[in-house]
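A protein chain is absent from this complex, but the other protein chains hold their places.
Let's look at subunit A:
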Amino acid sequence: MKGWLISVTLMLATSPAAAQWSSEGSATKPGFSFPPDRPARILLFRPDVKVGAQTTAGMNEPSAEWTATARDHIAHALDAAQLAQGNTVVPMPELGGTDAALLADYRALFRTVANAAIEHRLFPGARLPTRKAAFDWTLGPGIERLGAAGGGDYGLFLYTYDSYGSTGRKAAQVVGLLLGVGMTAGVHVGYAGLVDLRTGDLVWLSADVAMGGDVREPEGATKRVAQLLAGFPGRVVPSR
């Protein structure tokens, strides 16, 4: 446990300024649209929210207070985001027994698949030679059991991580600037993904390594949620 902490600490403390990345904000599976004949039920999985302070050296000091506040603000912002556009968004219920283990498995699988998709799809420079255009990541049809347990057609996953630059970090940044050493203050990353709970297909994905909006404030959280959900597929309601 502590060995791990030390390794991460030293890695952060000694790493050069964050690399400059360019990314595409979001992607939708080609041809995807919500079923036009009825509202879809979207299950919101418990958002993964972490907020802390960045020490002078770049370590993250997790903050329970900030994290709890951000979790509340983000939940309210999601309610207000009208992301449903005629669809219904409900929180994934707490599951027990083997369903809980199934949920834990799929949360872990989503993280792995989403990380691969973010890296190789949203960063055009990192696309794999044989998958230049493909957007066909899937968690597999076994996820149907989870949709049945939670009572939904789609699953929405959210992740935000914020490490706000401490006074010491900002001071070091200024000194670094004077000496010509590039140093960033603050880390703000987030991603969101939508999964079809019948096929397991990842149908929409959004990520940013430099997110805006201070999640510790209600307005900031609203801005953050809007940014995370930018490009969220709309539901086309046929005109009569």
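Heads up, the rule we're going with is that a residue touches a chain if its C-beta (ideal position, glycine included) is under 8 Å from a C-beta of that chain, and two chains touch if they have at least 3 such contacts; residues count from 1.
Methods note: contacts and distances are computed from a predicted model.
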Record-based protein name (UniProt) of the chain missing from this complex, from "tRNA-specific 2-thiouridylase MnmA", "Peptidase family M48", "Tryptophan synthase alpha chain" or "Sugar ABC transporter permease": "Peptidase family M48"
Touch with the omitted chain, as defined above, among A:105, A:119 or A:217: A:105
Residue touching the undisplayed chain, where the options are A:56, A:138, A:199 or A:227: A:56
Which of A:74, A:172 or A:225 contacts the chain that the document leaves out: A:172
Contact footprint on subunit A, counting only the chain that is left out: 1-3, 5-6, 9-10, 12-14, 50, 52, 55-59, 61-65, 67-68, 100-101, 103-105, 107-108, 168, 172, 175-176, 179, 181
